[in-house]
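The complex is shown incomplete by one protein chain, all other protein chains being positioned as in the whole.
Moving on, here comes chain A:
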């Protein structure tokens, strides 16, 4: 183990990249989806904390690209390209998209979790990035951390324990 490894923390509606041996983490994913794109041969990974499926939902002109699945994932790919990653080598792991509360409301925002997951998968498909593993849906919050050495995504929950995917 390398002791000097540090953790890059990504907030809600934000994104960042990390190089091995450092790890990258985002906390408290509910209906949001954490998307990890990585190239293990280069030792580079990016993480986005996606909040909404589609930037068409944004009702302002200036948008924060990391907030939306349809803008965040292409932006992340571009950022990784600048780190010297070739896009066709990228792989993805995703987690999140829970339904924290069960309501009988027909309002669309109530099922934002599943919609986020669908939108993320659509983007990955468009960009031909293979989805290696996912832990999505359910009704639990998740804190995730990605380690480039093992390419494992560690997922912590309050009620369902810890696992690696």
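Everything that follows uses one rule, which is that contacts are C-beta pairs under 8 Å (C-beta built on N, C-alpha and C of every residue); 3 or more make two chains touch, one makes a residue touch a chain; residues count from 1.
In the analysis below, contacts and distances are computed from a predicted model.
J.: Assuming one chain is omitted from the figure, identify its UniProt name from "Sulfate ABC transporter permease subunit CysW", "Peptidoglycan-associated lipoprotein", "4Fe-4S ferredoxin-type domain-containing protein" or "Chemotaxis protein CheY".
T.: For the chain not displayed, UniProt's protein name is "Chemotaxis protein CheY".
J.: Determine which one of A:51, A:80, A:94 or A:124 touches the chain that has been left out.
T.: A:51
J.: Of the residues A:67, A:93 or A:121, which one touches the chain left out of the display?
T.: Of the candidates A:67, A:93 or A:121, A:67 is in touch with the missing chain.
J.: Give me the chain A residues in contact with the hidden chain, please.
T.: Residues of chain A in touch with the missing chain: 11-14, 27-32, 51-52, 57-60, 64, 67, 98, 100-103, 105, 107, 109, 112, 139-143, 156-159.
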